[in-house]
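Presented below is the structure to which this report refers.
Let's turn to chain A:
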Amino acid sequence: GSKTGENDTAGGVTADTSGDTVKVGLLNSLSGTMAISEVTVRDAIMLAVEEINAAGGVLGKKIAPVGEDGASDWPTFAEKAEKLIKVDRVAAVFGCWTSASRKAVKPVFEENKALLFYPVQYEGLEQSPYIFYTGATTNQQIVPGLDYLKAQGKKSVYLVGSDYVFPRTANKIIKAYAEANGLTVLGEDYAPLGSTEFGTIVNKVKASKAEAVFNTLNGDSNVAFFKEYKSAGLTAASMPVVSVSIAEEEVKSIGTQYLAGQLTAWNYYQTTTGAANDKFVKAYKAKFGADKPTSDPMEAAYVSVYLWKAMVEKAGSFDVEKVKGASDGVTFEAPEGLVTIDGATQHIHKTARIGKIGDDGLITEVWNSGGPVKPDPYLKGYTWATGLS
Partner candidate 1 sequence: MSETAGGLRIRGLRVAFDGFVAVDGVDLDVAPGDIRFLIGPNGAGKTTLVDAVTGLVKATGSALFGEQELLGREVHRIARLGVGRTFQTAALFEELTVLQNLDIAAGAGRSPWAMLRRRGAVPDDVAYTLETIGLADRRDALAGTLAHGQKQWLEIGMLLVQNARLLLLDEPVAGMSHEEREATGELLGKVAGERTVVVIEHDMDFLRRFARTVTVLHAGKVLSEGTVAQVQADPKVQEVYLGHASDEPVAQGAEA
Partner candidate 2 sequence: MTVILGQLFTGVSIGAVLLLIALGLALTFGQMNVINMAHGEFIMAGAYTTYVLQQTITDAGLSLLVALPIAFAVAGAMGVLLEWALIRRLYTRPLDTLLVTWGVSLMLQQLARDVFGAPNVQTAAPDILTESTSLGADLSIANSRLFILGLVVLAVAALTAALKFTPLGRRIRAVVQNRDLAAVSGIPTGRVDRLTFFIGSGLAGVAGVALTLLGPIGPTMGTNIIIDAFLVVVVGGIGQLKGSVIVAFVLGMLQAMVEYLTTLSVAKVIVFIAIVAFLQWRPQGLFTLRTRSLA
Partner candidate 3 sequence: MLRIEGVFAGYGRSTVLHGVDVTVDDGTVTAVLGHNGAGKSTLLRAAIGLLRPKQGMVLFGGEDVTKLPPHVRVARGMAYVPQGQQCFPHLTTAENLQLVADGRRGGRQAMASALDLFPALHGLLRRRAGLLSGGQRQQLAIARALITRPKLLLLDEPTEGIQPNVVAEIEQAVLSLAGVDGLSVLLVEQHLGFALRAAHRYHVLESGRVTSSGAGGTGAEPAVRAALTV
């Protein structure tokens, strides 16, 4: 066989587009700890697929979704990605949530020259030629969140996060920002994913007398954290928490009893105004139930399918290289407002929004960036960030 460094002999697998359908892969955790979040993303993707099919499909072909369960297990994501690409020969794959799962599948997509659309906000510092990132990178979420705190006159923060790539990297960025912007980081704590014992961390937070908390916890841990937070007598008024992984779905499962008044940083809320969102929310509730909220990752996943469609149609082909080639400048009137693909980074321009959690469980915008922010995954445009990547 070939030695490393020799010319790559392995070609990509071409998608099977014979017949009147085109297959796409849906890769989300339907079981395990991450199912809590990822199932809603799957639902949003399915909604987009159905809408597109109802409207005539892509290049005249109906989309045939092939679902696989990543089972909250990174190597399984890799196995399933490979299966979707090689066995089902899908034209693109939509999915993954945690950065760890994305890191696991990344080589699979690169090796097979296949496309992944990744719909979740993440830590940046990555740019794979075969991944399109439709969630926020750090300068579209974390940095605006910090700017907002600074504008509110907060001088100190405490960092709480889950123990994995996204929070650790995000906090690295936050610390760099803090140093340059006169913000004091009074403490930094991590809990293993799934951890639900926050007594000590909350005690530490409380004792630190920080003016705000920046929360990068993911999943279940948030519920335990906020219940503990309230029990300790801490409130949004005395010590607000800015969270970057709590969307409407999580709010619903934690309870406004514990969350009212707290802040979040995202690009989209169910309450975001605009016709595109009204339509999205209505369609989603009609399909999945009136009590089911929409959220940022769901929206980003929904958008990703439409963006792919737009790219394919612009390229006039399902061919991966052609689709990639056509990506730059492709736009979509998304529920969050207009989004545009930046062909150079394969991220999208997104509007940053800070929201406040209300008593009704909905998040209302208290600040936005005024327009889409250009993605900057390596934070090249920020002087304080030199040395981070």
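Quick notes
By our rule, a residue touches a chain if its C-beta (ideal position, glycine included) is under 8 Å from a C-beta of that chain, and two chains touch if they have at least 3 such contacts; residues count from 1.
Regarding candidate selection, all candidates are chains of the complex that A comes from, given by their letters.
Everything quoted here is computed from the prediction, not taken from an experiment.
The contact partner of chain A in this complex, picked from the candidates 1, 2 or 3, is 2. The touching residues of chain A, when paired with candidate 2 in their complex, are 30-33, 35-40, 163, 189-192, 194-197, 199-201, 203-204, 207, 220, 223-224, 227-228, 230-233, 249-250, 252-255, 257-258.
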